[in-house]
Structure formats: C-alpha cells, structure tokens
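Every protein chain but one is kept in place in this view of the complex.
Let's look at subunit A:
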Amino acid sequence: MSLSPLRMLQVCNSSLWQPELLDVSFVFLDPSFDSFLKMADGPVIEFTGFMKAFRLFRENRLSEAEVVCTNLLRKNPLDQATWALKMQCLSDSTFVDELDNEDMGLAETFLEQNVIATSARPGTSFQRPKTTAKGMNPIMRPSTNAGRPLSGVVRPQTSFKAGSMDQAVRTARTAKTARAVSSTSARNMRLGTASMAAGADGEFVNLARLNIDKYAADPQVNRQLFEYVFYYVNDIRVAHQIAGTASKSASFEDYYWKNQLAKCYLRLGMLNDAEKQLNSSLNQRKLIESFALLAKVQNRMDQPVAALKTYAQGLESFNEDVTMLTGIARVQEALGEYDLSVDMYKRVLDVQSNNIEAIACVATTHFYDGKPEIALRYYRRILQMGVSSAELFMNIGLCCFAAQQFDFAVSSILRAQSTMTEDVAADIWYNIGQVMIDVGELEYAARAYSIALTHDPDHSESLVNLGILKHRDGKIDESRAMFSSAIAKNPLMFEGNYNLALVCLAQGRYHEAKNLIGKALEAFPDHEHCKRMYENMKPLYESV
C-alpha cells in the first residue's frame, strides 16, 4: 500500500511585504496641533471641490474621494475631470493585478483549443514534464488537487492538467471549492454584482448609451474608462472595443493600449491574438509587464519553453527583475525542475530578501529533497519576518519532526493546532495523522484523519490513509469505499488509484484493477510496482 506522503502546507502569499517593525525612536506630535484645530473653528480652511477629491484620491481614501466626486457630479454632470476621477476611484477599489489573476473557469479549462501539440515531447509541455525530472514523483512530493506537485505558496493557478469534465462537475461543492462553470471565474462574477449594488441610483456609466468611440479616442479619459469597464463593470467586450479604438487613435504607437488589448484577449481566451499584440508591444517598447504578460499567454498555451525564453529576454532588458525571476522559477517548478527553480528563487532572494514566495518555495523543495534542517531554517526566516500563521507553525513542526527534534515539533504542532483556521484545519489534522503513524500510534492517526475529514470532506489524502488503516484492521470493504471516494474527489491522485488497484487485485477484480493501475501510471509513470502489476496482468488479457 502506498501511504500519501507528508504535505507541507502552502504558505498564504497574501502579504508579500511582511515588514519588520519600525523602531521608532521618538514621536513628535506637533504641540500646536490642538491650536491648529481650534483655528479651524474660525474661518474654515479646507480644500473644496475637485481639489479635495483629487487629494483624497492621492491619499488612497478612495471611498471618500468617490463621495466627493458624486456630489460634484450632481452639481455639474458634465465635469469630465471629476467623471474620470470617479471612474478611477471605482476601478481602483476592485483592482486585481492581471498578472497574478490566473483563475480559469471550467469552460476555459475543458474546452481548451489552444494547445498546439496534443502529444508534446517530454519537457516541452506542462502535461508532459520531463520524465527524468526527479521531482515528478508523487510518493516523494505530493501533488495538489489539480495534479501539480505541491508548491511552497498558494497560487491561484490554472489546472494545467485537465482531469475529466465529469469529475470537475461532480466534485462536491463547498464554499471553498465552488468553481464557476461559465467562462468568467468566480472572482469576476462577484465583482460584477458588487458594481450593481454600488450604484444605488442606477449604474454610474450606462455603457449601452455611452458614445464609446468618442470617449475611447480621447487620451484624457480613455484610460480611466477602460479600467472602469475592465475591472469594475467587467464587460470585456466593451473594454476590448475601447482599447481597440484608443490604440487606433494613438496611431498604433502606444504600447499601453496593445497591452490592454492583450489583457482583453487573454480574458476572452483568444491567446493567439493576445500574443500578437504583446509581440508588437515589445517591438515598440520593452517593458516588464509586457514580457510577463507574454510569458503568461505562452504558459496558458502550454508552451513553457517559449515562456522561459520570454522571461530570459525580459531579464536581458531588466537585470535581476523580480517578476521575471519569479516567473522562471514558477515555470521550472511546474515542469518538475526543482533545482533550477530553487536557483531562480535564490536569485529572487538576492534582490528581494523578504520575498515570502521565494523563501517558502525553497523551503518546500528542500523539505521534499530530504533536507528538513535546511527547510527549517527557511521557515524560521519567514517566522522572523513576523508572519505567524498556522500553516507556518505546522511546516516548522513537520521539519522539526523530520529532523528528529521532537520536543520542538510537538510545541510547534500544538501552536499550529491552536491558531488554525477552518481552511487549513484539514491539512493540519492530516499532518498530525501522518506524525502519529510515524510514531506508531495508529489509532490516534485514524482519529486525526477522521477529524481532518470532518473539516474537509474532500480531503482525499486523509481518505486514502484512513483507508489503509482500515485495510490493516481487516475492514476491506470500508477501505475500498474510502479509496473509491478518494479517487472520486481527486482522480489524478496516485495513491488512491494504486491502493484501490491492490485491493481489487486481492479480490480478483482484475478488470477494475487494470483500469486503476492505468490511472495510477498516468499520475506516476515510473512507479515500478504498478508497471510490474500491469505487465503481470497483460497475459490475462491477451489470453482471453
């Protein structure tokens, strides 16, 4: 039976700039501050009108600025400057960096028509990473639900490896796993409805009645209008129209509009057009954003080698740029080239020593490389920077455990347990179960897995390991059920398929076993036992 391995938790990358506290030597509070306020009682000294709105915007007080703008627009609805500012306030409040926005809807995932080669050579596609890459071993390094090896940080990542449509639709829907079926992702749907609620007295800009050609050609307002439509209204078709017109009015010489066009194409899934625009933009002006977007498009097209090349070109223009280096590292990681990926992350750390993604990824790779002590140092570094999440404590606990420092391991795991939130609780209990198995407390391990399953009924690793424990107790049918449901939750999982195949084989269900081994081999093509079982079963079929 193949036990699912330890799973390092992915550190949440929400706060990349985790700061150390400023050591304030002393604070001057202007003693005349009170008197200043008193003075304000007399003649009111205050900015008014557009000036006030613009200053509020500059101080990043977006909602206040928007209120001022709204009031101004009531007085004078034709004030273009205020109109533009309000659009900017609205779009900035829902801004998402398009480079990091990699949510894909089901339709995009499964109705993929952009993959160029259906049977790519190994190493040239995310679907077929190099078989020699030592990292692609699900026993050594567990994989995510999408079938990718576990990384150091949570990324809103596309599932490069498509499972079956059937499975994706069937996967139990919880608040966490809900995935929109339409082509726009859940995040965008939410933003769209938010915009409706915000405009209590109707939508701010009625796009249907707006003379788009006129405003899109006006360089003073077209950027704000585009951002408003793209980020706030989320009407990509109109956004594309605006970007096209603006590009034309700038006589196709503005890189900015080409990039925006590419963003629209990317959202619409027209990857070839996006690539064309970005190449043209790069010919005109070499910019980090353009390189990164181009590489993203190429990644989406499943052309990691081209993406790596693009990143390398970007690095030629912008020496040691963090965005480029991180991009290379991510692609290499997805390809299973962990050594190269870690090298890149180390370069990132040379430039930006507090990059949590880089530290966490290096740590994870070291951990699965069998160097828990080194991984521990990296995780401690994150801890020193002031992040103290349950994931981090759990990872430190696992590192300590693997490095035989049991006293620290226990205290870290206890801390993780006391600070955990609902979304990581399943993973934490799963890891506690693993630790229990390692110390031989099988009953406690089974209990820990059960708790993990109450937190997240879709936690397939817990299901598999609980199944193994049940099988050990001789409860074959129960373990069968566990393995089956684990596979149902995560069909790309190696352990579930393999273990169920073993059970089937023992029960004489050869056909089922053969199918399952086939699936297991898909997940882990080099697994020796699977291969042998497959070979052994072949004669049975040939003789029939």
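We take it that contacts are C-beta pairs under 8 Å (C-beta built on N, C-alpha and C of every residue); 3 or more make two chains touch, one makes a residue touch a chain; residues count from 1.
Keep in mind that, in the parts below, contacts and distances are computed from a predicted model.
Hidden chain, UniProt protein name from the list "Monothiol glutaredoxin-5, mitochondrial", "PTHB1 N-terminal domain-containing protein", "tRNA-splicing endonuclease subunit Sen2" or "DNA repair protein RAD5": "PTHB1 N-terminal domain-containing protein". Between the chain not shown and the residues A:D213, A:E320, A:E422 or A:D477, the one that touches is A:E320.
The hidden chain makes contact, of the residues A:N71, A:N272 or A:S353, with A:S353.
Checked against the hidden chain, the listed residues A:F126, A:Y256 or A:Y338 yield one contact partner: A:Y256. Residues of subunit A that touch the chain left out of the display are 15-17, 19-33, 35-36, 39, 43, 45-47, 50-51, 54, 57-61, 80-81, 84-85, 88, 92, 95, 97, 219-221, 223, 254-256, 259, 285-289, 318-323, 351-354, 383-386, 388, 407-408, 411, 415.
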